[in-house]
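Excluded from the complex is one protein chain; the other protein chains are retained at their positions.
Each chain gets a letter, A, B and C, in the order it is written, and its residues are counted from 1.
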Amino acid sequence: MITVNVRFFATVKDLVGADEIELMLEEGALASRVLDHLAERYPRLSGWRKHLRLAVNSEYAEGTRLLQDGDEVAIIPPVSGG
Amino acid sequence: MITVNVRFFATVKDLVGADEIELMLEEGALASRVLDHLAERYPRLSGWRKHLRLAVNSEYAEGTRLLQDGDEVAIIPPVSGG
Amino acid sequence: MINIVRHPIDVQEVLRSVQVPEAGAIDIFVGTTRNHSSGKEVLSLEYEAYEPMALKEMEKIENKVRSRWAVHRFAMVHRVGRVGIGEASIVIAVSASHRREAFEACHYAIDTLKREVPIWKREIFADGEMWVGFQGEEPQE
Partner (left out) sequence: MINIVRHPIDVQEVLRSVQVPEAGAIDIFVGTTRNHSSGKEVLSLEYEAYEPMALKEMEKIENKVRSRWAVHRFAMVHRVGRVGIGEASIVIAVSASHRREAFEACHYAIDTLKREVPIWKREIFADGEMWVGFQGEEPQE
């Protein structure tokens, strides 16, 4: 098993009610597994899923990205800076 | 006869050696007459003529503009502000 | 200069940071908070950033700008936390030898920031507050 740190921002943080959580995943898990887990725990998130992007260690990443133990995975809702 | 005040700027001012001069013209003179006069007095000006614009009373004007007594005619070399 | 700050942005300081004697043109974009949104009065705004990633994405914008346009200096400062109405939330400044490059690079930079940099805005109304991002509304489930 590997452990990843999952970070939340803005709308997603409000929904989850936390800044971050630790998640244990099977060895070889892809980044999209994080969203699968979250969608189970927080059903409203599944409706937003197509609007969410993923970042691994502070870089945008595809759902097919292979996760490593200790990675920081961020759930990035549509940005609105500027 | 009418009298117009002719104003010079930048390169043209250096060539003429004055900020402004008074010019007496025949009644019914067009603005281009001012350039004709100047080209006679300052032969180098005739080489520049196609680069010069005219303004009458602080507005760009065509050479065909009819002059009135007391008009201010400015000779506008290519501008380079900004 | 790439930065995320919690205090008011000093535009004069950002301008100074891009001034060089070789540059003839500087374009500065200032994004300010508006007093209305979706037809409602906005009382104040709050910005949140995923800072380490936001800084990286801002650096990528600078790199992209430098690869496309001959710019001398580039500065991008975003403010986070509470920002009063009419105050600057973002200032971008680009110096170049020619104005077209300064304008295009600056426009590209703010467009890209708004699309890529993980920073979020929350609008605070008299009757509630809302994160902006899903085109101003939450998606339907």
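As a working rule, a residue touches a chain if its C-beta (ideal position, glycine included) is under 8 Å from a C-beta of that chain, and two chains touch if they have at least 3 such contacts.
Remember, predicted model here, so these are calculated numbers, not experimental data.
Peer 1: What are the shown chains that the omitted chain is in contact with?
Peer 2: Displayed chains contacted by the hidden chain, ordered by label: B, C.
Peer 1: Please pick, from C:Ala54, C:Ile110 or C:Met130, the residue that touches the omitted chain in the full complex.
Peer 2: C:Ile110
Peer 1: Considering the entire assembly, which residues of subunit C contact the chain that has been omitted?
Peer 2: On the subunit C side, contact with the omitted chain comes from 11-12, 15, 19-36, 85-86, 97, 99-100, 102-103, 106-107, 110.
Peer 1: Pick out the residues on subunit B that sit against the missing chain.
Peer 2: Touching the chain left out of view, subunit B contributes residues 7, 9-11, 14, 44, 46-48, 51, 55, 58-60, 74, 76-82.
Heads up, the rule we're going with is that only the chains that are shown with their structure count from here on.
Peer 1: Provide the C-alpha centroid distance between subunit B and subunit C, rounded to the nearest whole angstrom.
Peer 2: From the centre of subunit B to the centre of subunit C is 49 Å.
Peer 1: Going through subunit A residue by residue, note those that touch at least 2 other chains and give them in order.
Peer 2: Counting only residues that touch two or more other chains, subunit A contributes none.
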